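Left out: one protein chain. Kept in place: all the others.
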Amino acid sequence: GGGGDGGSTGADGAEEAVTLKLGDILAENHYISEGFTQPLVEQVASVSEEAGCPVSIDVFPDGQLGEPADEVDNLNSGVFEVGHVAPPYNGDQMPLGNVFNLPRMASDASTLGLAYYDLARDAESEIYKYDFERNNMVPFAAYALPLYQFVTSKPIDGVEALRGLNIRSAGGPQNATVSALGATPVQMTAAEQYEGLQRGIIDGGIFNLPSLISNRTFEVTSHFTTNANVASFNGALVVSQPVWDELSECQQEALLTAGEEATEEFATSLPAVEEETIAQLEAEGLTAVELGAADLEQLDQALSGVADTWLDTLPSDAPGDAALEEAGAAIADRS
Amino acid sequence: MFGDRVRAALKPVDRGLSLLEDGLMWVASLALVAVMVLVTYSAVARYLFSSPVTGSQAWVGDYLAPAITFFALSAALRSRRHIGVTFLLTRMGPGVRLLSQTIAAVMIAGVFVAVAYQGMLRTQAAVATGQSHALLGVPLALTYAVVPLGCALLVLRSLLICAQWWTGDRSNIALSPAHEESPEVPSTGIHE
């Protein structure tokens, strides 16, 4: 049974159980699934059960119910009731959230994820109004991945060493970032990236460090930065507005409570994940490069124009400047 | 005879539809050549000059590939280029064959009416909200529109094929290329 039949009361006074389908974009064994989505699903079950208004979320992983790029449309047309949306994949419809993926936004991913959650839950924020409300989505949990680093198959000791290298980029602001440092941006699918590094089509990329282990990129790379923080990847769990409206207040409250808990827990767990990852990569023989103050200043200076190139790509009715400002404030609040 | 009159009336419909299909086939062919040129150029530019064409993946995947697929869809049905399992078909009597292929064609028309209509809704929504490609900045409605356009032609073509079977020559009824015409069955001259 799908959603939309919630809120009715059973014979014994307790509410009837509601099952919502989640069309997840990630595989079951992805660390976001294991560290964020699955705990969230369990928390929703236990919180709602305790409150007497059971909600269960039935997860269809790995794009089984549709490609990531169609997540917003599929949610709105009722293919599933709970969506896992991510601005990097859904930039056509929720472009403002990508402000968190600009270079040098924050010094750690926990802060970034919590700030994104704060704005997603703030009915007055531009990001809520443009990305979520306009698309009939109610966000109830959010995250950001460990901040993206330069990872190369050639030795690097600082920012200057990147000059002239072919660097894999996911496109958009990442292209501007790579170009600003004198390197060549190369667009390449994730499936080709291992091969590309191994055969020298590219000399490196902008990756989050845990992904180096999960897709074995560590086998074909040698150096990585630990504090370049040139991008991120953020996402949110959302319920479609009509489905949300049919849930009882108790069920809505349960989703929000569980969502906040899962958001906080995941953000809190990130520093340990990052530390562990760095140790693992070093054990595999990779060299960690911590950029010094001079390098970081050079990075900040070179990349100061990237936000403008991002603003240029936004639709004319999207309040990009305001989003940039409120994101900065939200990050400062959580720091 | 009634059948003859219907057949005569269908002729201009066929001509008009074929004209549209042929036009879209040309666009699809140009899109295919554009894929070859764009991918080759961007590989060569990266290898020789370290300056790949940014956005070539997005152009190829999100704009050119759908145009090739949906613009050629109906012409391919007309030319019997959608492969099927026809070893049973070639052993059916003409009556059963007419019936089975008619049902198949009507079902194709049915599902593609839905695809075309839903595709139109999506195109309209993309226009209404001014969605543009996140990397290229080009309107998404441009590429979403190939789906309803190509599928609408497919619906017309499959219904027209049915009408032609029922009012005309029934010796050669099949939606797929029938390479597997068995030697026991007299040749139906399906090979082009």
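Here are some notes:
Going in written order, the chains are labelled A and B, and every chain counts its residues from 1.
In this section, a contact is a pair of C-beta atoms (placed from the backbone, for glycine too) under 8 Å apart; a residue touches a chain by one contact, two chains touch by 3 or more.
What we mean here is this: contacts and distances are computed from a predicted model.
Not every chain of the complex appears here, and the one that does not is recorded in UniProt as "TRAP transporter, DctM subunit", selected from "Glutamate synthase", "Monoheme cytochrome SoxX (Sulfur oxidation)", "Peptide/nickel transport system permease protein" or "TRAP transporter, DctM subunit". Considering the complete complex, the chain that is not shown touches A, B. The chain not shown here is touched by just one of A:Ser56, A:Gln198 or A:Ser222, and that residue is A:Gln198. Only one residue from A:Ala69, A:Leu119, A:Ala144 or A:Ala228 touches the chain missing from this view: A:Ala69. On the side of chain A, the interface with the absent chain consists of residues 2, 60, 64-67, 69-70, 73-74, 77-79, 188-189, 191-192, 194-196, 198-201, 214-216, 219-220, using the contact rule stated above. Contacts to the hidden chain, counted on chain B, fall at residues 25, 28-29, 32-33, 35-40, 42-44, 47, 57, 60-62, 65-66, 68-70, 72-73, 75-77, 79, 81-89, 100-101, 103-104, 107-108, 110-111, 114-115, 118-119, 121-122, 143-144, 146-147, 151, 174-176, 179-180, 182-183, 191.
Methods note: only the chains that are shown with their structure count from here on.
Separating the centre of chain A from that of chain B, both taken as means of CA atoms, is a distance of 38 Å. On the side of chain B, the complex with chain A involves touching residues 46, 50-52, 54-58, 122, 129-135, 137, 140. On chain A, the positions that touch chain B within their shared complex are 73, 91-93, 95, 134, 164, 166, 171-172, 175, 184-187, 189, 201, 313, 315-317.
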